Structure formats: C-alpha cells, structure tokens
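Incomplete set of chains, arranged as in the complex.
Going by the order they are written in, the chains are A and B; count residues from 1 in each one.
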Amino acid sequence: MINSILSDIKRQKPLILNLTNYVTVNDVANCILAIGASPVMSDDLRDAVELAESASAVNINIGTVNRRTLRTMLKTGRTANKFGKTAVLDPVGCGATKFRTDACKKLISKVKFDVIKGNMSEIKSIAEVFCKRKSVQKSAGISCDSDIASEKSFSCDAGHTFGVDVNFSDAITEKNLLQNISLVKQLAQKLNCIIAATGKYDLVSDGDRCFVISNGNEQMEKICGTGCMISGMLGAFVSCCREKKLEAVAACISAMGIAGEKEGKIIDNLFCMTDDILESEAKYEIK
Amino acid sequence: MINSILSDIKRQKPLILNLTNYVTVNDVANCILAIGASPVMSDDLRDAVELAESASAVNINIGTVNRRTLRTMLKTGRTANKFGKTAVLDPVGCGATKFRTDACKKLISKVKFDVIKGNMSEIKSIAEVFCKRKSVQKSAGISCDSDIASEKSFSCDAGHTFGVDVNFSDAITEKNLLQNISLVKQLAQKLNCIIAATGKYDLVSDGDRCFVISNGNEQMEKICGTGCMISGMLGAFVSCCREKKLEAVAACISAMGIAGEKEGKIIDNLFCMTDDILESEAKYEIK
C-alpha cells in the first residue's frame, strides 16, 4: 500500500492526541507507542486545545463521551482543523442512543475529519443522519443513492447499533458486500472524507476507490478495544502520509488485522511489525 | 447449579450496561465479552438512561464514583427498574468514606437491586446502615437480629472498610462462617435482594438459602478487579436466568473462582468455560 509507512512513523514519531474513552485507553496508548508514535490523552478543554496545536493528529473517540467531554471534543477538533492537523473520528455506539447519534452529528457538522472509522452499524447510523432527508440534500446539490437510503436496514429511525457492537444484521458478509461498498463510497463522497467500516471485511473508501481488506480473524471481536486501537493508530498513519490518506488508512487497518492473525499479543505484534511484513501479508482488493 | 447458563448467555448475548470505575473497566468489558455477552459503558446521564432501556442489565459499581456520576447511577438504576431490567450493585469501598456509604444508602434506597455484591467489610457497612436503628426497624415491622447487630465488628460507627479491600478482621474464615452466613441472610431478607459476600468463602443468599462457595484462591486478591469483573458478569448471568436468580449469582461467582484456579489468565479461562466445566468444578454447599 505504502512502502515506507511504518518506518516513516518511527522516524517522525508523531504526537497523537487522544480524546478517548476510559475503557480501552491503555491499549490505545500502548498501540501508538508500539508503532513508534507518541500518545497523549486529555479531556480538559484548555489542555486538549493546547495539545492539538502541538500534536500531529487528534483522535476523537466517543466511547464514554459525556456532555463536558463533548464540548472538549468539538473545540479540540476545530483547533485541529485550524492548524491543519489530521483529525480522526471513532463514532463508538452511534445509533445506540440518541445522545451518541447527536454527538456524532455535531462533531461531523463542526469538524472536518480526515477519517471516520466504525463498525457497519455505526457507519449506517451516520449515513442515516447525513443522507436521509433526500429532498433537502438534492436541493443542496447533494445526491444520495435512493436504492440504499430507502433500504430497511439503512433508513431505520431508531438506533440500530447494539450497544457498541455491530448489530448482527448489519455485519459485513460476502452477501451484502457490494451493497456495503456502495454505501461506504457514497458516505465518503458526501462527507468528503475517508470512511472505514470494519468487520469480517474492512471497507475503506475515499468515495472513489474502496479497499476491501480481509486480514484479521473472528477472535478479534472478542477482545475489547481493537477498534479503538485502530483509531489511535490512524492518527499516526494518516499524519505521516497526508498525500496518500486512503492508502494510509488501509495500511493501518491491515496492520491491525495482521497483528491479530499472528500468535501472541496484538500489541507485541504491532511492535514487531515492519513495512515488509505489512506489504507481504496485507490481503486486499480495490473495488 | 443451572445446567445451561453459559450457553444461554452465549445464545442470548445480553447487552450489559456498566456504570463502573475507570480502574478495572477494561477487564470488566473483556470478561463480559469472554462469556458471550456484550458490554457497553457510559457515565453521561442522558446516554446511560437511554442505554438502560435497551440493555438487559445495569451494573452499578461505585469504585470511582463522584457527585456527577452518582446522579447518573441513580437515574439509570431507576430506569432499569422501570423497564424491568436486572440491576446489580457493587458497593466498592462502602464503609471507607462517608461519601461512599452515603452513595450506597441513596442507591439502595432509590433503586431496587437484584443483587448486591461486595467484600465482607462492604456488606457489613451496608448492614449497619440498614439494620442499625432497631427501634425504628421494629416499629416498621423490620426485624434485625440483635445478636449480630450489636457485635462490635458489625455495628461500628466509623467506616471499617480498608480502602477498597476487606478489613482483615472482617475477612470470612471458617471460624466466623456461621455468623457471616446469618448476617448475609438477614440483609438479603431486609433488602429483599440477593446478597453476595466474596472472600475465601463466597456467601450468596436470597434470605432463605445461602450458597457457601469455595472456588478460587488467595492469589486472586492480589489481582485488582476480580470483584468488579464478577459484578459485570452478574448482569449477564442474572438477566439470562431471572427465574433462578440465586443459582445464577452462585454460578457466576463459581465461574470466576474456577477461572482463577486454573493456569493462565482469568479472562482466557472464562472464554473457555463451558456449562460442563462449571457444573463439575463448582464447589459449594447450601446452608
């Protein structure tokens, strides 16, 4: 995907600011360290805004967001934009509660994210928010594929995310692959950012091309936080390769999948990952 | 205890909402995943109340509670009651500070818990709050065994919990077993819920019968969070078996003990636990 991405990260050692949940935060920090970047965590408004100026990327993860920390996320995200820093959103549990869906709506409306990464239920919930009022969208010159927007699994009003896990019926399978690729592409076009939907297949699109990645295994779903670790690492991958963001996101997600496939601990495997391993073991197609 | 409890959990995959401390939260999430249920964490009032409606159980753990999160716990607990969801309380450090004792008093007064699980110091502190004013209790038709309520180790005014660990003098031993069984039974009757006191022997009573469980080993006390993991899993065990709650609680605590006895990591052992293992390795008497 990108020949030198891991050595670039190790050389540049980017500072990644994480406004993230307290459930998986330790693993996020250790992943970022493992690939050679430097993590810092904050939830204070003043502190986080200051850190955003010196960081290379800001990773916003709403896993345990509350009213106070949402304000910190909004202001910090805007600061990241102002200073041209990479911004990543992990919309954990979007669709599970109105509170989380609204939080994502505000964040995506006010902050320009480089990447939004979630499971397919979360991504569908975002698509629902930003694509559902079709007349409004069309009058604004924004098209949204009606075939997809009108599907039941996509346009449900109530949240369809099951807590923070993907809803069984939303999981990416071979059968619904083409439909999900189409949805991911459209949302990427609409939001003008990279959309990454993780699952059995990981879909990564900039609205034009879509990487379909098949690294990883099912056991990874039984480990809390693999998704959050990806978001943290995305800050490092994308900020070190801003001219090839799509490939950087795909490389990051492949790296996590490869680390999960191997014997031993994911974080140790990330620590030992090289550009050669990543290049030779990444399994993907471009659609 | 219950033949099919673990397979029931895996089949039903209940959503367990955790309002819990940030010290052991990752282990709590991973335990819940390991047994086949789905964890979600929140501390925001709006978010947690919404999640309580869709979850199967709410686990409230006061390990790092503060003024704000106590409000979230009270409102979420009441929502769980309103919608008939399983409610579990882990009164971490009750008795160590007035703040924590008061928090438990409020929670137990306003929320109907299915299970309250703590170490013996915490359980005694709760008993003290709810049993000490005997005249009031009697006039209200509530009896409290005077032999126990008047014992020094039980009726002390100041908090007798040592931080979040059991006070040495409160630890359940063979010598004080009968006395502690009696205390646990009484408190269960009084609060009309299941009381589980963990230690060398784990006591689980609905006020009538008391399971005395002897799985586990001493090293588990040297691992931070085994108690919190039990609370999280209790949500899954009890919500999947509401007609046999006492047995479900006993099964959950045995499962953790068995997982701790085996070589390797507790969470891996929970992942591999089956109904057969649980049935054959659970060590308990009913008193």
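Criterion: a contact is a pair of C-beta atoms (placed from the backbone, for glycine too) under 8 Å apart; a residue touches a chain by one contact, two chains touch by 3 or more.
What you see is a predicted model, and the numbers here were worked out from it, not measured in a lab.
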Total copies in the full assembly, please; the file places 2 of them. 3
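One rule holds in what follows: only the chains that are shown with their structure count from here on.
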Rotation angle for the CA superposition of chain A on chain B, to the nearest 5°? 120
Could you work out how far the Cα centre of chain A sits from that of chain B, in whole Å? 36
Help me check something: in the complex, which residues belonging to chain B touch chain A? 15, 17, 22, 25-26, 29-30, 33-34, 38-44, 46-47, 50-51, 54-55, 271
Quick check on the complex: what are the chain A residues that touch chain B? 21-24, 26-27, 63-67, 93, 96-100, 159, 162-165, 222-225
